[in-house]
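Yeah, one chain of the complex is gone here, protein chain that is, but the others are all in their spots.
Chain naming follows the written order as A, B and C, and within any one chain the residues start at number 1.
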Amino acid sequence: MTAAGLIFSNIHDSSVPELTARRTMASIPYGGRYRLIDFALSNMVNSGITKVGLITHYNYQSLLDHIGNGKDWDLARRHGGLKILPPFITAYDNATANKVYSTRLEALMGVMDFINHCTEDVLVLSDCDVICNVDIAQAIERHEQNGADISVITATVDTAVQPLDAHAEVVKVDAAGRITDMATYDAEKGEVEVSADIFVVRRSYLQRVVADAIAHGQTSFYKDVLYRQLPKGRVFAHHYDGFFGRVNSLESYFRCSMRLLDRGSCVNLFYRHNQPIFTKVRNSVPTRYAPGAKVSNSLIADGCVIEGTVENSILFRGVKVGKGTRVSNSILMQDTLVSENVRLNCVITDKNVIIKDNRELCGHETMPFYIAKESQV
Amino acid sequence: MTAAGLIFSNIHDSSVPELTARRTMASIPYGGRYRLIDFALSNMVNSGITKVGLITHYNYQSLLDHIGNGKDWDLARRHGGLKILPPFITAYDNATANKVYSTRLEALMGVMDFINHCTEDVLVLSDCDVICNVDIAQAIERHEQNGADISVITATVDTAVQPLDAHAEVVKVDAAGRITDMATYDAEKGEVEVSADIFVVRRSYLQRVVADAIAHGQTSFYKDVLYRQLPKGRVFAHHYDGFFGRVNSLESYFRCSMRLLDRGSCVNLFYRHNQPIFTKVRNSVPTRYAPGAKVSNSLIADGCVIEGTVENSILFRGVKVGKGTRVSNSILMQDTLVSENVRLNCVITDKNVIIKDNRELCGHETMPFYIAKESQV
Amino acid sequence: MFKKKECVAMLLAGGQGSRLYALTAKTAKPAVTFGGKYRIIDFTLSNCVQSGLDTVGVLTQYQPLVLNEYIGTGLPWDLDRNYGGVKILPPYQGKNGADWYKGTANAIYQNMQFIERYNADYVLILSGDHIYQMDYAKMLDCHKTNGADCTIAVIDVPLSEASRFGIMTTDATGRITKFSEKPKNPDSTKASMGIYIFNRDKLFSYLTADAADPKSSNDFGKNVIPAMLAAGEKMMAYPFVGYWKDVGTISSLWEANMDILGEKPQLKLATGNWRVLSRHDNAPPQYVGPDAVVDNASITEGCEILGTVKNSVLGENVRVMEGASVVDSVLMGDTVIGPGARVEYAILDHNVEVGAGAAVGAPRESADGKIAVIGEGVRVEAGATVPAGAMLSE
Partner (left out) sequence: MFKKKECVAMLLAGGQGSRLYALTAKTAKPAVTFGGKYRIIDFTLSNCVQSGLDTVGVLTQYQPLVLNEYIGTGLPWDLDRNYGGVKILPPYQGKNGADWYKGTANAIYQNMQFIERYNADYVLILSGDHIYQMDYAKMLDCHKTNGADCTIAVIDVPLSEASRFGIMTTDATGRITKFSEKPKNPDSTKASMGIYIFNRDKLFSYLTADAADPKSSNDFGKNVIPAMLAAGEKMMAYPFVGYWKDVGTISSLWEANMDILGEKPQLKLATGNWRVLSRHDNAPPQYVGPDAVVDNASITEGCEILGTVKNSVLGENVRVMEGASVVDSVLMGDTVIGPGARVEYAILDHNVEVGAGAAVGAPRESADGKIAVIGEGVRVEAGATVPAGAMLSE
């Protein structure tokens, strides 16, 4: 079975307004050198998919900068490869002029041309707010064996550790893997099985249900399409049990990031056999630990210069930590400059932030202190 | 002097509504296998420019398909290369939300980030409605020698052959090459010197005048910026004397195309030493002339199959001309299928048009008959 | 980081192709131009890509410069990949000295390290000098389904011609029971196409044994295949039906070119999504002048036809001037046929210039099968005559 991919870059942007003020959910930096889209893209590429449509609506300049020509994911191809699907806007007034899709179903309607021109048997749909490393090839194989219309990747979430919100869809699955029920998360406690918002769909089936939804003026992919298909018994779950994180608030972003400092989780996400996570290659120099630097329990990207103390933190590329400075429990994004004798605790700095000498900034793990892009403190 | 390029893909779209209904001016097919943007891009690449920003506003899916990852222009690079600059739209309401630029100056304001991040000394600005093959490297050299702020590429147009409209800017130049006066075309007859809408500008100067124009709420690059700079004496003309065509109506599109059947003009445009016109490579087979085919004075792309008669026409890739058919004075775009025993005269077919057996369609050179994309007649 | 590849293709492109004489003086046979805008190797490379094989080692030895330039980064075939893609594998100097490739098997033997890097389970051995379109993925499926050690693609040839080929005798299941290289009295019409799929480990052990045998000529057909057969390995034939031509001689090269012409060409260069990919320059569309006559011809970009072209295949940038005629000929490209010149029943390599009024070749009816061949860069003076069957080189 051949497969093509389709990635929604903006869905759920509004959950994390701080980080998406000038970027898409897809281009939120994560884990020292990644952007959230790297997970969706790598999952597809690792499963042998070589054609991916990337649905963009707004704010996607930073996403285009990250993606470049797709070479870093080996998707710079003459045939297939990565295709940007911009919103359909025209200069002339008409029904669709200046329309920016807001739901998954509307977005699908907007890219029916792309879907119709594919020749692949199945499509893999993915959002960008989940962090996982799924063997999608296996899911496609099962999809075929099951004779499924739609297969939903699902994961088990312990709500005590990862709180959920109403963006999550809870699934009930029978012994054969069939999804029997599906509902928006409603404050259940304990371990719940949720959709990862990654779908394997037969292309012809998707064409039909989307056309039908258009005809009926429907708007929700879950409520109007998926829910109604359940009784037919051809919607299956494919359980994934590796690292699973979902970014639905600044706090959950902080929590999902800090989970990487648990070595087991980090290895589970990044070191799966034959499933590397690809990202844009930036020609950074190695990180230099100056004489006298002290670092512990931290994840550090290349291109950093560390002269002070760093603990329980994540440093993105090009971060500088000056002498006499102590950075604890913090996330410092690309090219953050922390000068000398600074104290940071539970702080998130966005790109190109400058923290001057002798500053002391302190948040809390339930309320990290976010410093916006290019701020100087 | 280092240079970067900036291409406006949508300016003047409204001049040719037929051809831009679902594409940009930049992606109008021309000359059998090209799109109009190929001229702007090739001019830049041939002058050694390796970083080009492509300003897109609307309708740019077909442009993205043509450009791909930029490999065909050798612009698929890690550093520099081709950068798509999409409109700044955000999901959140604010002053610039859903704003689609309509003038060159507004477009420049929208991409100041790109301009500010360039490190090159000069920028080359180009529209997509002119067809020419200019040695821009030479223009940049003169620009430097002249100590110019702006150099405008100009060409001589004989209005008897190529009618002009109010989009054209007429320039007056002194012996030293300085532009002394500039005005919108106002029905002058005979040979007039007009701007090709290609500019070489010092980057720092452009930053300053655009910032100034923003501060003063101005909107026109010509009227508010260029006209006012003339008295300072640092605006120069760089005369170009090769093939020059400008598409400002369907009729002028037809005329500019037919000029390629004059072998001298065609060679002048396409065979300049070290200045090839690059375009997207499509893996077409060679064109096959079946036994009995008759072809004269025509420009024919690869991938055609000709069984009938073709005269004074331009055939794009993948066109089929059936037995007993006669195609005269026509432009058949990509994958047009002309069946058997058809007569076409002064017809323009857009992509994927099908003309069935025994049809007879006839326009006039002053009023070519345009058949829209994917029509069946 | 090398991700595992199920199957790696090894394309033997080192042959000199000496029976193409002037056409292979400066270039290896796989790089010879075919069909106006292709090189012979394009067929095999395109087969690989369209069969989903994205890791191809190209083994070069003889005059590789043109081939190296042509393949470049692999862009035209979408083989410019971060992992895999097309890689040129020339002979090299190791710690213990230098070795040229001694035979087809030896060439693969010296590059086992390349195959190991991708940890491939299967190795597909190809040669770069046949014209055909084949889906290797189906052959691999067959190989796996059969649980074979080696699968060899075969094509039915007329019994009268079978003695020119390596002939496979098979049992009812398709298992090869006998292999005879150019048998005098062939007992089968299944000819080997020189396309082999091997299980990697089996291949390596036979190659290692073959390399240790000083008497071996290190050739697949002569040594490795017979050795495997003798040892009772499971070797299956994979029947192929379709156009297939060895273009190893002047006349077969001419014929194959002519096969792309006609009302219904025998050799289709594109069918559905399957097409032959090639590297070509960005030349403008072809121009056919007011008084030109073009009848039954294949013409490509950059050509300018002012005279007559009949039953001919023209490559890029050929100019046929006023009053000139080109009949029953193959012009590879970048060539000028001067005013009033006549080219008949001939093959012209790249960059040939035929001066005004010159005559190359003779009408096909009277040429008695003798094709005139003009090598790269040759200039035929104005008014000169090149007889049928002549072979000119620089």
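The working rule: a contact is a pair of C-beta atoms (placed from the backbone, for glycine too) under 8 Å apart; a residue touches a chain by one contact, two chains touch by 3 or more.
This one's a predicted model, so the numbers in the text were calculated from it and none came from an experiment.
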item: Displayed partners of the chain not shown (whole complex); value: A, B, C
item: From C:D80, C:D129 or C:E304, residue that would touch the chain that is not displayed; value: C:D80
item: Contacting the left-out chain in the complete assembly, out of A:G32, A:G81 or A:G308; value: A:G32
item: Residue in contact with the excluded chain [from A:N116, A:S296 or A:T366]; value: A:S296
item: Absent chain, residues of chain B that touch it; value: 71-72, 74, 76-79, 119, 274, 276
item: Residues belonging to chain C that touch the chain removed from view; value: 1, 25-26, 60-65, 68-69, 72-75, 80, 82, 85, 87-88, 90-95, 98, 100, 113-114, 117, 281-282
item: Residues belonging to chain A that touch the chain removed from view; value: 31-33, 71-72, 263, 266, 270-271, 276-279, 281, 283, 285-293, 295-302, 314-315
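Please note the rule applied: only the chains that are shown with their structure count from here on.
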item: Remotest chain, chain A as reference, centres from CA atoms; value: C
item: Distance from chain C to chain B - Cα centre to Cα centre, in angstrom; value: 40
item: Chain C, residues touching no fewer than two other chains; value: 75-76
item: Junction residues of chain A, two or more chains touched; value: 71, 76, 78
